[in-house]
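Note that this is a trimmed complex: some chains were dropped, and none of the rest were shifted.
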Amino acid sequence: MSESATLPAPPRFRHLGLTGYAGFLVVAALVVSSLAATAPAPDKLVNGLARLFAPSGLFTQMFPPDFSRIGPISWKLLETLQMAVAGCFLGLIFALPFAILATDRLSPHPVVRTAARAVIALFRTVPDLVWAIIFIIIVGLGPAAGVLAIMVDKIGFAGRFFAEAMEETDPGPQDALRAIGASRLGIIGSAVLPACLPSFTATSLFALEKSVRGSAALGLVGAGGIGVDLKVAFDLFNYDEAFAIILLMLALVVAVEQGSGWIRRKLI
Amino acid sequence: MNAPVSPVRAEAGSTLVEPVLTVSGLTKSFGTAEVLRGLDFALAPGQSTALIGANGSGKSTLLRCLVRLVEPTSGRVRMLGQEVGALSPRALRRFRARVGIVWQKHNLVPRMSALSNVIHGAQARMAGPQVWGQALAPAPVRAEAMACLARVGLADRALARVDSLSGGQSQRVAIARMLMQRPEFILADEPDASLDPQTGQEVMELLLGLVRQDGLSLLVISHRLEHTLAFSDRILGLAQGRIALDQPTREASVPALRRFFDHEAAA
Amino acid sequence: QDTIRFAVTDIDGLEALQREMGPFKEAFEAASGLKVEFFPVSGRTVAVEAMAADQVDFVLTGPAEYVVFNARLDAQPVVTFSRPDYYSTVVVLDDSPVKAPADLRGAKISFGEIGSTSQHLGPVDLLAKAGLTYAVDYEPVFLKRNVAMEALISGEIAAIGLNRTHIEQLTEKFPDQKLRVVVKGEQLPDDILLASPKVSPEVIETVRKTFAEQGEALLAAVTSTEENAKYIGGSFNATVTDADYDVVRKMYENIGIKEFTEFVGQ
C-alpha cells in the first residue's frame, strides 16, 4: 500500500469518437454563427437606451404606473389565478402517471416508455389553438375551457420535468425497496415521490405562475385572464396601465416563488 | 460484555439437508473488470455464514447478484428452493420478499422518518399507500415497526428524519427495516460497520438469535474478525473473484484469518 | 436617403411579406428610384415603437391602427390603399333563428381582435346603430376565427363580426356550413401608408408622387398576388387627410374608448 513510486497519471480526456467531435463542431458552429449576427453596435445600444427614456419613450410612458383600475385588475388576476390553480392541479395529476411511465427505471417496458414520452411530447407540440378548438366544442366557451387549456399545457410541461426529476434521484433507496419485494407502485410511493417532492413542488409552482402569466391559451378559449388585459393595454398604448398590471403580476410571481421556497425548505 | 445468545457452532458445510443457497459458476464483470470469476458454494439452512474478503473483492456485488439487483454475467443461483435466474418478474418479487437485506450504504429513504422507513419493510407483505409511510399505516403495522426499532434500541428516535441520524443510528434503522420484513434468509452487508462496540455486539447477537431461535439462514459480511469468529458457523473468504477460504468457524482463529488478508494483499 | 424601411402590420413573417408584397416592392423600386426594405411586424405596438425609435420609415396599416399611431406619434398619412367592398358584417349560421340585429340581444358575439377595424370597431358600430349597446345588450368575446367558427357551429356564440373577405374564406373552408349576413356596414376607411415624422419631406413627396403618378402600375403589381385580391378594383389616394379617419375615432367611443375623440374635439 505504501509503494509511492511515482505513478504515471492517467490520460486527461476520454476519447470522444468521430460522431462526438462532429456533433460538438456542429453545435459550436451554430452558436458562433448566430452570435456573430446578434452583437449590437455599442453606439446603437446607447441610442436605444436614450430612446427608451426619451419623453415619448417606452419607459417614460410607463411611469408612473396607473393604478386607477386596480380593483378590476386585481379581480381579474384572482380569476386567472383560480383557473390556473384548477388547470395546474388537473394537469399535474395527469402528468404524474405519464411521467412515471416515461422514466427509464420505473416504466414497465421500453415500448411503454417510448410511447409515454411521445405522448408527452405531443401534448407540448400540439398548438394551443388546436386545443382551444377541441375544448370549445366539448365544454364551450369560458373558464372551463380555460382550465382544460391550462391542463394540457401542464401535462406536456410537467410530464417531462417530473420524469426527469425521477430519473435523477438516488437509485439506492429504490433498489433497497425493490429487494424487499415492493411493488412498482410501492417503490414509487415510498421512495421515488418522497425523494422528488422538492423538485415537484418547484415545477408545479412554476407551472402555476406560468399559467397566470401566459395569456395565449386562456385568451383563445375566451376565458379572459389577466394576460388579455395586458395585451389590450399595450394595444391601446396605455403603457402606464400595462405597467401596473406587470407590477401586480410580478408581486404574484414573487409570492408564488416565496411559497415555493418555503415549502421546499421544509422538505429538503 | 454480556452475550445472552451463546453462539453454538453447528455442523458447517453439511449437505445432508437440501442447501438453502446454491451458487454455481457465478461470474460478474463490469465492463472489462471481472469482479466475480466463477463462484461455487452451497449453504445449509439454519446456519450463520460469514463472508470475508478484502475491500473491492466483490462481496457486495455477490449479494446484489444473489437477488438479481444486478444480473450476473453467467452462472446459476438457487436460493430458498427457487432457481433465481429463471423467475418471472412476479415470482422474483415474491422471492425477494423472503430475503432480507441490510445494505452497506443503508439505502434508507431520505426525508422520511425512521419509523416510515421501517414500515417500508412491510411492503413485502402488504401493498398500497398504507405502507408508504407512518402516517397512513394501520396500527398493527405501526406497532410492529416500533417493536423492530425497539429491538435495535432506536424507539426514541422513531420520528427523527433518517438524514439527521448518526451513522450508527441509520445503520440500525436499516436493520430494523430488514426485521420488519420477517425474512427467511438474511443477507447482511457489514451490519456492524458503524456501530459502537457494545451495539455492534448486540446487533450481531440479535442476528444470530434469529438463526438459532427462529431457524433463519444468515450470510453476513463483516470486517470485524472478532464478530466473524463469534457469530458464525462457517467462514467463506472471497479473493480474486473466487472462494479462497471455506472453513468451519471453530477451526478458524484471528491470526489465521489475518493471514488470509495478508496473503491476499501480497497476491 | 436611398433606402426606405417599410413595415406591414397585418402580415406575419418575412416570407409571407415577400410573397404578398414582393411584386409591389419591385414595381415601387422601379417607379420611385428608392430601395425598399421590408419588415414584417406582428403587432401594432411593436410597429409604433419601431417607428418611434427610428427603425422603420413607412408603415402600411389599417384604419383603427392609424388612429392609435397618430395619437402616439405624429405620424403623417401618405397615401391610402383603398379596398373596394371593404365593409364589416355580422354573420350567423344560416339556420340560426336570428333574423335581425335586435335578435342578438343577450347573446354572445365574437369579434376577431380587439381594436381591429373591420372585425371589432366596424361590427360594434353596426350593432350600436341597431340599438345594441356594447357589452350591455350582448356579451363580446374575442376569438380567433378558427375558434369562433367552431364556437358558432356548436352554438356557443350567436354571431361573429367579420369583414367581407373573411366570409368568402369561411364559405370555402366550411363547405358544409352556410353563413348568413345579418347586418352589413358601409365602406370602411382605407388602409393607409403612413410615414415617420423623421422621414424627410422630400422622400415623402417622392413616395406620394410615385403613387399618384404610377398608381395603375403599382396596383397591378400589388394585386398580382393571391393574398392581395382584396385590393383588386381599388386605388391609391394620395390626397388623404387625418380628418378622413375621424369616423374611426368615433367608432372607438362605442367600445368605451374616448381618448381619441377628445383629441378630435380640440
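For reference, chains read A, B and C in written order, and residue numbers begin at 1 within each chain.
Heads up, the rule we're going with is that contacts are C-beta pairs under 8 Å (C-beta built on N, C-alpha and C of every residue); 3 or more make two chains touch, one makes a residue touch a chain.
None of the values given here were measured: they were computed from a predicted structure.
Participant: Determine the copy number of each chain kind in the entire structure file and write them next to their labels.
Facilitator: Whole-complex stoichiometry, label by label: A x2, B x2, C x1.
By our rule, only the chains that are shown with their structure count from here on.
Participant: Within the chain touch network, how many edges lie on the shortest path between subunit B and subunit C?
Facilitator: 2
Participant: Please indicate the chain closest to the centre of the assembly, with centres calculated from CA atoms only.
Facilitator: A
Participant: Going by C-alpha centroids, which chain is farthest from subunit C? Tell me that one.
Facilitator: The most remote chain is B.
Participant: Just curious, how far off is subunit B from subunit A if you go by their C-alpha centres, in Å?
Facilitator: Subunit A and subunit B have C-alpha centres separated by 44 Å.
Participant: Report, in whole Å, the distance between the mean C-alpha point of subunit A and the mean C-alpha point of subunit C.
Facilitator: 36
Participant: Name the residues of subunit C that each touch 2 or more other chains.
Facilitator: Nothing qualifies.
Participant: Can you list the subunit A residues in contact with two or more other chains?
Facilitator: none
Participant: In the complex, go through subunit B and note every residue touching subunit A.
Facilitator: 67, 69, 93-101, 103, 105, 107-112, 116, 120-121, 123-124, 127-129, 131-133, 177, 181, 265
Participant: Give the list of subunit A residues in touch with subunit B in this complex.
Facilitator: So the residues of subunit A touching subunit B come out as 1, 170, 172-173, 175-183, 185-186, 189-191, 194-195, 197, 267-268.
Participant: Can you list the residues on subunit C that touch subunit A in the complex?
Facilitator: Going by the criterion above, the answer is residues 43-45, 48-49, 52-54, 68, 71-73, 108, 110, 114-115, 141-144, 146-147, 150-151, 154, 156-157, 257, 259.
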